[in-house]
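What follows is a set of notes on a single structure, which appears directly below.
Shown here: the complex without one of its protein chains, the others still in place.
Then we have subunit A:
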Amino acid sequence: MSAELAEPASKIELPAGVGGGGEIPTFDVHLRVRRYNPEVSEEATWDDFHLTMYGTDRVLDALHKVKWETDGTLSFRRSCAHGVCGSDAMRINGRNRLACKTLLKDLDTSKPITVEPIKGLPVEKDLIVDMEPFFQSFREVMPFLVNKGHEPTRERLQSAEDRERFDDTTKCILCAACTSSCPVFWTDGQYFGPAAIVNAHRFIFDSRDDAGDMRLEILNDKEGVWRCRTTFNCSEACPRGIQVTQAIAEVKQAILSRKI
């Protein structure tokens, strides 16, 4: 890759209709949201909302419209609103996705759009689940660099190839979309789950790290990687496009090939 780029032209002819298509029209959506508030009732219910939405609106915009205009009690987490903070993973039309990254126009708006909390974690209120078990699994895989050598004065060297080896798993935003899409996790909450394994993978395959064996030992546990049934739900659910199932397979392979 050359560092220097050719200087671009001062002026160019812009192609017609440049910068995306024209206006995307307004459309109506029927939002069906799973509601639960133990302060009011132990029963979960479905609430229906009919909304008029606009071209670039996402599911999060529809939820905000309900909360801000119709029903302030509707509760969900969100922060960055563009798919990097991981707050708003939810089950949209039966698939785990980030509400802020799912454009309404990409869904079938001729039918109701269902929105539910992610599965396998205790529901606290509406779309909010208890994330503590999820973060507990994350913390258990030693998700930090361990280096036993002398600390250099400058940076540790790492080749671009070695850096690339674990690039995919550095993208994880801990949104839990993968773990809560996993059928094994739904039935066995003790299973570490895909996200924890992804974060172990990120360090196991980092050439600077010295604790790979310890992490492999942790994941060789009966609640570790061997519970994975390779259903690929996790890879499909990941809003960051991480090849989660492949990462789990690489960890399995590493456990099998290492000398104990």
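As a working rule, a contact is a pair of C-beta atoms (placed from the backbone, for glycine too) under 8 Å apart; a residue touches a chain by one contact, two chains touch by 3 or more; residues count from 1.
The rule is simple: contacts and distances are computed from a predicted model.
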Worksheet item: Can you tell which of "Ubiquinone biosynthesis protein UbiU", "Sn-glycerol-3-phosphate import ATP-binding protein UgpC", "Succinate dehydrogenase flavoprotein subunit" or "Carbohydrate ABC transporter permease" UniProt lists for the chain that's not drawn?
Response: "Succinate dehydrogenase flavoprotein subunit"
Item to complete: Have a look at A:59, A:90, A:131 or A:255 and name the one touching the chain we're not showing.
Response: A:131
Worksheet item: In terms of residues, what is the contact footprint of the unshown chain on subunit A?
Response: 1, 3, 5-6, 8-15, 18-23, 37-40, 56, 67-69, 71-73, 75-76, 78-87, 101, 103, 124-126, 128, 131, 135, 138-139, 143-145, 147, 151, 154-160, 163, 166-167, 170-174, 203, 206, 208-209
